[in-house]
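A single protein chain has been omitted from the complex, and every remaining protein chain is retained in its original position.
What follows is chain A.
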Amino acid sequence: MPELTSPEGWLPLAFLLVMGLAMLAYVVLDGFDLGVGLLFPGADDAEKDRMIASIGPFWDTNETWLVLGVGVLLVAFPAAHGVILGALYLPVALMLAGLILRGVAFDFRVKARAVHKSHWNRAFFLGSLLAALAQGYMLGLLVMGFDTSMGAHLFALLIAACLVAGYALLGATWLIIKTDGALQRRAVRWAQGALWWTALGIVAISVATPLLSERIFAKWFNLPYLVLLAPIPLSTALLFFIVARSLRRLPVRLAEGNEYGAWVPFAGTVGIFLLAFYGLAYSLFPYLVIDRLTIWEAAAAPESLLIIFVGAVVVLPMIIGYTVFAYRVFRGKAADLRYD
């Protein structure tokens, strides 16, 4: 690790932070709107319109966090960008195809002829599924250090299935906040179904990662770290318990029109994602590719990084500011999506 007082030392660290936050923002924000797409087949036509309305004003900005995250990887860590995206070429292509499909289906479904609407609905679901699966698969391969063995691919497939469940959980708990009536109660059931698959995915990654790398094993299972890090799995378990309990209690309350605690499952799920992300980041740091490439080895020239850093420091707070503004404008239950 270079001197952290020198630009070569701290700039890569700062960009890792920006990239991490962008990816986290992407996973949580696009996670819930991808999740809404994943739940599409279970809803009737009127409900589909309301589900779309709940994410309509947001999905575009949500997806922009992916552009920022990948953009930072590209511009700040060019060496890692080539290695990572080269190894993930086909899943990346599939994810992009998925994102393209759902992004346009979103818009086409309301504008195309009525007879085509069901096709675009299907495209919206398939696109969301493809994107979620591909992202989970990529996460699995990243954790496996881009190992090409059969076992690694099977593991990646498992993670893909679990991430689909995780996004569905985010989507369903978002719908609990943004909708009402039968759709809201159905969202509670969707969330209950997705909860356990999400837990399985987190457990699988938590077990596999340390077993795969001695270095990661040492980082976790070593005093005093074992004690210092214990709050991460313990808080995760606690959040799962809180979400599960809330989902059990909500149907009765919601049937009475009582919205108290409707936000608990979503907030709890976001908390679970934050903790899982933090655990993963702790395991990987300071590597971008496990045990192969550190952030300092992969970083671009300091003078270029500084130019971007100055811009990011000025602009990112503004972005966060107007994003919060947009979410406030569209707070409350999802209304009809109307241009006027």
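Definition applied: contacts are C-beta pairs under 8 Å (C-beta built on N, C-alpha and C of every residue); 3 or more make two chains touch, one makes a residue touch a chain; residues count from 1.
By definition in this document, contacts and distances are computed from a predicted model.
Engineer: Looking at UniProt, which of "Cytochrome ubiquinol oxidase subunit I", "Carbohydrate ABC transporter permease", "Copper chaperone PCu(A)C" or "FAD/NAD(P)-binding protein" names the chain we cannot see?
Structural biologist: Hidden chain, UniProt protein name: "Cytochrome ubiquinol oxidase subunit I".
Engineer: Just name the one of A:Arg50, A:His81 or A:Lys178 that touches the chain not displayed here.
Structural biologist: Checking the options A:Arg50, A:His81 or A:Lys178, the one contacting the hidden chain is A:His81.
Engineer: Would you write out the residues of chain A that touch the absent chain, in ascending order?
Structural biologist: Within chain A, the residues that touch the unshown chain are 56-58, 60-61, 63-64, 66-68, 70-76, 78-79, 81-82, 85-86, 89-90, 92-94, 96-97, 99-101, 103-104, 106-108, 111-113, 300-301, 303-304, 307-308, 311-312, 315-316, 319, 322-323, 326, 329-330, 332-333, 335-340.
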